[in-house]
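In this view, the complex is presented without one of its protein chains, the others remaining in place.
Chain naming follows the written order as A and B, and within any one chain the residues start at number 1.
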Amino acid sequence: MTRSTRADLRTRIQDWLPKVVLAPSFAVTLLFVYGFILFTIFLSFTGSKMLPIYNFVGFTNYRRLWAQENWHIAISNIAIFASLYIVICTALGLLLAIFLDQKIRGEGVLRPIYLYPMALSFIVTGTAWKWFLDPGIGLERIMRLWGWESFSFTWIKDNDMAIYTIVIAAVWQTSGFVMAMFLAGLRGIDNEILKAAQIDGASSFQLYRRIVIPMLRPAFLSAFVILSHLAIKSYDLVIALTGGGPGRATEMPATFMYSYTFTRNQMGVGSASAVIMLMTIAAIMVPYLYAELKEKN
Amino acid sequence: MSAVSQDTAVRTGRVTRIFIYLVLLLFALFYLLPLYVMGINSLKPLPEITGGNMMALPKTWTLDAWRSAWSTAQIGVSPTGLKPYFLNSILMVVPAVAISTIVGALNGYVLTKWRFRGDTIVFGLMLFSCFIPFQIVLIPMALVLGKLGLAGSVPGLVLVHVVYGIGFTTLYYRNYYATFPTELVKAAQIDGAGFFQIFWRILLPVSGPITVVSVIWQFTNIWNDFLFGVSFGGTSQPMTAALNNLVQSSTGVKEYNVHFAGAIIAALPTLLVYVVAGRYFVRGLMAGSVKG
Partner (left out) sequence: MRSLFKTMLITGTMLAGTAGISHATDVEVLHWWTSGGEAAALNVLKEDLKTKGIGWVDMPVAGGGGEAAMTALRARVTAGNPPTAVQMLGFDILDWAEQGALGNLDAVAKSEGWDKVVPEALQKFSKYDGRWIAAPVNVHSTNWVWINKAALDAAGGKAPTSWTELVAVLDKMKANGITPLAHGGQPWQDATVFDGVVLSKGNDFYKKAFIDLDEATLSGSDMADAFDRLIKLRSYVDNNFSGRDWNLASAMVIDGKAGMQMMGDWAKGEFLKAGKKPGADFVCIRFPGTQGSVTFNSDQFAMFNVSGDDKVKAQMAMASAIESPKFQSAFNVVKGSVPARTDVPDTDFDDCGKKGMKDLAAASSAGSLFGSMAHGHAAPAAVKNAVYDVVTKAFNGGFKNGAEAAKALAEAVAAAK
């Protein structure tokens, strides 16, 4: 073998190597994500009940899905939950991040305190909050034991208010993480810009509104994406906190999909709801990904 | 990557600062409250919980509940406590986190430094795996694992977690490596360094912060997973499944102190990771994902 052909071969291998390294991940994604999505779409058109069966029934499952009262409850709940959860988490995360960014003494202690709920699993979060919100043993009782006899807080037992307790627990769990993202964004802003604006006589409030917050756009986008997908996927917390109750008052699309597929033996209807969920996720994610990735190139 | 951690240059007045401290402390209390409730109640004997104020400090301090949760509580037919399940979780989490992080790093490296036509589309497609609800994939995953002969085994569970983790790890590393000057890679290439050499010698040494983010993220998600563990774990059920069995018992006296102790034990590894590595977490986020 001559020197030049060997070099040739080496270059060729070097050319191929990156793709070879990436290939397994890509193949796995194609199968385990897109293959499974296609499988779910397929199931939604079959009469599957307990286990997958492969008889085609057209749009029957979709008609049955939209005829279910539970599904309508789930849709309106996710609308309430997702909008409150995203808005509150973002606002709170931003506020805490801005405050923490003011040369705070003890930041090293406060930050892990804000962040740690993200480390806990749903069983832990759910059990703790279920306890704390229960009128019989939690907050209401404590306040009464401390002498505030008329204090009443029964949201978790109330058909109309229970959904808001899920918002509270969910905000508790993720707002610290959002704070960390904004804090990272704030620390990345060049201080020279701020100093220049201050010299120009801008107040702190103006400074944040006009300069800092607009510069945090990427952090806002990341937070929005992470929060919205957590909201649509929210299953664990609901089950641990209210079990979907009182009645079916806190039913969500994810709990609906799970119960129809696995406990109600109506896999076809469950798959149809899964397809609707996936379409919603795609509707949020695809434009975002498109904009982000296009911008980079 | 570690240079930019100074605070803002915005100045604030004295009254504002007091207000800021107050708000920050108030929220610290809000975040700590559930942990406090679980902590102190796990140290009480049971009658003190059912009969007393859940915010009050224990009258009798006892570690019995912790001992019981760890080694003697009834989980299934045998009173083993959470101890054996802890090991199961470790055996699953460590390889799953390691593999998904390594794969993510290599993917990020390829996608930023060895770009090819269509790489953005490949990346975009891979990202979608972050957003798929896990309940949806349960049945097809069972079919595939059955075909592979990996059902009900630790390797099967590791595979599942790797598959749904590489989307995140790839995202982290890709965004991180994107800020790394490509000229250095090009120069090394001209010097004759190969694909893995460049990765090993040039990129890996600066990957500390983002590796922290990736490991924390993966560790937390996999450690806390219940659905996959209980469905595909077979006989080596993870910690979350055992904790669920502990707190969800359908009959008998609910031993809340044991439940709380168990919940904290199950959460200890992730808590530890967050507290110890928390400061690197923000730094890593700043360097990588936020710019996503």
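Of note:
Just so we're on the same page, contacts are C-beta pairs under 8 Å (C-beta built on N, C-alpha and C of every residue); 3 or more make two chains touch, one makes a residue touch a chain.
Because the structure is a prediction, the values reported are computed rather than measured.
Touch, as defined at the top, links the missing chain to these shown chains in the whole complex: A, B. Screening B:Gly76, B:Gly118 or B:Gly192 against the full complex identifies B:Gly76 as the residue touching the chain left out.
For the options A:Gly108, A:Gly243 or A:Pro287, the residue in contact with the chain missing from this view is A:Gly243. The chain not shown here is touched by just one of B:Ile99, B:Leu171, B:Val185 or B:Val213, and that residue is B:Ile99.
Contacts to the hidden chain, counted on chain B, fall at residues 74-79, 84, 87-88, 91-92, 95, 98-99, 102-103, 106, 138-139, 141-143, 145-146, 151-155, 158-159, 227, 230-232, 234-237, 241, 244-246, 248-254.
By the touch rule set out above, chain A reaches the unshown chain at residues 21, 24, 49-52, 64, 67, 69-70, 130, 134-136, 154, 156-157, 159, 162, 242-243, 245-249, 258-259, 262-266.
Simple rule for what comes next: only the chains that are shown with their structure count from here on.
Each chain gets a centre from the mean of its Cα atoms; for chain A and chain B, those two points are 15 Å apart. By the touch rule above, chain B contacts chain A in their complex via residues 4-12, 16-17, 20-21, 23-24, 27-28, 30-35, 37-38, 53-55, 103, 106-107, 110-111, 114, 116, 120, 122-141, 143-144, 163-164, 166-167, 170, 178, 194-196, 220, 223-224, 226, 240, 243-244, 247, 256, 259-260, 263-264, 266-267, 270-271, 273-275, 278-279, 281-283, 285-286, 289-292.
Residues 10, 14, 17-19, 21-22, 24-26, 28-37, 39-40, 43, 51-52, 92, 95-96, 99-104, 108, 110-125, 127-129, 131-132, 137-138, 141-142, 145, 172, 176, 180-181, 183-189, 191, 194-195, 198, 204, 207-208, 212, 218-219, 221-222, 229, 232-233, 235-236, 254, 257-258, 261-262, 267, 274, 277-278, 281-282, 285, 289-290, 292-293, 296-297 of chain A are the ones that touch chain B when the two sit in their complex.
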